[in-house]
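Structure in structure tokens, see below.
Removed: one protein chain of the complex. Kept in place: all other protein chains.
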Amino acid sequence: MAKKSIGPVRREFTPWETPDHPPFIEFRNVTKMFGDFTAVDNLSLKIYEREFFALLGGSGCGKTTLMRMLAGFEAPTAGQIFLDGQDLAGIPAFRRPSNMMFQSYALFPHMSVEKNIAFGLKQDKLDAAEIRDRVAEMLRLTKLEQFAKRKPHQLSGGQRQRVALARSLAKRPKVLLLDEPLGALDRKLREETQFELMNIQEELKTTFLIVTHDQEEAMTVADRIAVMDKGKLVQVATPAEIYEAPNSRFVADFIGDVNLIEAKVSRKSGEGTLLESVCEGFAIETNQETDAGIGDRVWYAIRPEKVRIAHGRRDQDAANQIDGLVWDIAYLGDVSIIHSKVGESEKDTILRATFANVSRMVDNPITWDDEVVLSFDRDAGVILRG
Amino acid sequence: MDEPVPVRRTLGGWALIAVPYVWLLIFFLAPFLIVFKISLSQIAVAIPPYIPTFDLASGWQAFFEKLGELSFENYLWLTQDDLYWKSYISSVIIAGISTLLTLVIGYPIAYGMARSPQSLRPTLLMLVILPFWTSFLIRVYAWIGILKNEGLLNQLLLTLGIIDEPLVILNTNMAVYIGIVYSYLPFLVLPLYASLERLDGSLLEAAEDLGCPPWLAFWKITLPLSLPGVIAGCFLVFIPAVGEFVIPDLLGGSDTLMIGKTLWTEFFNNRDWPVSSAVAVILLMILVIPIILFQNQQQKIAEKEA
Partner (left out) sequence: MTRGPSWFNVTSLVVGFSFLYLPIVLLVIYSFNKSRLVTVWGGFSVEWYVSLLHNEQLLDAAWVTLRVAFVSASVATVLGTAAALVLVRSGRFFGRSLFSGMIFAPLVMPEVILGLSLLLLFVAMDQSRGFWTVILAHTTFAMCYVAVVVQSRLVGFDKSIEEAAEDLGCPPVKTFFLITLPIILPGVVAGWMLAFTLSLDDLVVASFTTGPGATTLPMKIYSQVRLGVTPEINAVCTILVVLVTIGVIAASLATRRQQVQKERDERTAFGAEG
């Protein structure tokens, strides 16, 4: 049997698994208060050189504040921030070796594309020839050569976004900070740009730190993701780990779609754990270990695509088989999300299953009010304590 | 942006606050305190023509001694001579009537502008703003030639045979109303136009769709939603009109009592600085209430928009 692993392995780049690897950016017990409001709460985080790191969270979770502290626009109330071994305390934004790409792009409206890109280089008093070369290189990298003389208002949204990127990369910063960089683009352009960003990062080998509320974006571009909530880190892991092995209901629910079933631990053995769902009266067999004791309340999180759905008991291999009644169907084209009522309690408990529409024509399709069987394997979900 | 963005203040940031702040303290706030102080002094035949009541130069001891000797005579005088309180009341009444007239004339203009084709609106807006840039004095002066007994208006009406003998308008309160309405019309039209223009046309369509006839839709939808503009405009006319000097002086008659004119006369003709200071203090107190109300209203609008 081949070794099982969670998700695709992006490349041989996993410095976070080496205990003594020196971090490139380190937040050490950082707290930031705005009056009574705690935006960042005693947070510690290590980010490594050449990493593409995403801070993911809802609005008000402190992710932007964390980035702005690194850029120098906010000073931490407590704690320290290190970049490449240097304590950043007291260094103003204009002397920090990081550059930022702003959510609004913040292009200088009275300067041409060229001048915008050259602005940072001029502040460093580089000589004219060098500035010219650097600007040309950036224009090439972001495919903006033909727009060099234009003013920002003469550009489309996507072009503006690339100018902002070129401008923040021109100074070859030690870290590039991206604050919701693709938020203003439409979906298609956003997806294209995500891959462009990844390619540019590969080419330049710069450390990228991105702030986003879009989980798909974070999962697409990042080597590792930190999920934040209320000023604290909830989980820091690779995209696949975050998705397949969330450490809490918050993460499971925040990333993707999930069925959360409230359950009690009814048996623990060497092979795994048996759960009893709390109100619905069915058992769930898992191969997971948990430190919860017998009788403790836990949640079982299972992604809809891990749940198979069929008429009758055809899937005899699956360890878990639950009867259900089709309640609602969302037809999305590539897949259908089927909501089924399960269990015997008064409370309607809905279990969602993803059904891939692999054939155009189906005999006897699953439809409303059908009696179905929902089945999943022992390793399909995870047990969560909180 | 997720989190509230506080301000990092450097030395330069403090200097930025300090320069305009200190300027206004010296040239706006301090003068008011001086006005207040002089209003408690006594008139004297001297230069300056008053006896300072108290002076910090003689130390705090003297200050407290003098505090007991403060002269409220000037305020007493204001209550005794009915010229003053009549002026106050008449100013408020004239300003109030003029404000209403301005609203009656200004609302249809603002409404017509907001309903005009999009392409025409910037031009109309400029036409309203333009008189605001033109000298106040000149605009008031222009009416003298029109309203005089042998003026253009009477000439026209006589020629048309509408009247047999010239109307006496100049040097009456009527002329003052006309002057105030004319001079302050842009102040009312501009905020009103702003609030009417922002009004979503589909609201009226929705009202009509639900069976509301257009005139009722105006009454139930347009008018209530333009109320902030109406209020702002009325304040902008009323407050300065109360203290108006040029209009009653040039267009009003000798029986037109307005406090701005009374203050001017008291100061320049009678050279009674303490009394004119007392007049100013009372005028200010009358205006403080509408000014604060106005500022609160503006703040509320600003907050709603933010």
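We call the chains A and B, going by the order they appear; numbering starts again at 1 in every chain.
Quick note on the criterion: a residue touches a chain if its C-beta (ideal position, glycine included) is under 8 Å from a C-beta of that chain, and two chains touch if they have at least 3 such contacts.
From a predicted model like this one, the values you see are computed outputs, not experimental measurements.
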{"item": "Which residue of B:P191, B:P228 or B:G243 touches the chain not shown here", "value": "B:G243"}
{"item": "Sites on chain A contacted by the missing partner chain, in the whole complex", "value": "71-73, 92-96, 98-100, 102-104, 106-110, 119-120, 123-124, 151, 153-159, 167-168, 171"}
{"item": "Hidden partner interface residues of chain B, rising order", "value": "5-7, 9-10, 12-13, 16-17, 19-21, 23-32, 34-35, 38, 48, 105-106, 108-109, 111-118, 122, 124, 126-131, 133-139, 141-146, 148, 150-152, 155, 182, 185-186, 196-197, 199-201, 204, 235-236, 239-240, 242-246, 250, 260, 263-264, 267-268, 273, 276-277, 280, 283-284, 287, 291, 294-295"}
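Operating definition for what follows: only the chains that are shown with their structure count from here on.
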{"item": "Rounded Å distance between chain A and chain B, as computed from the means of their C-alpha atoms", "value": "58"}
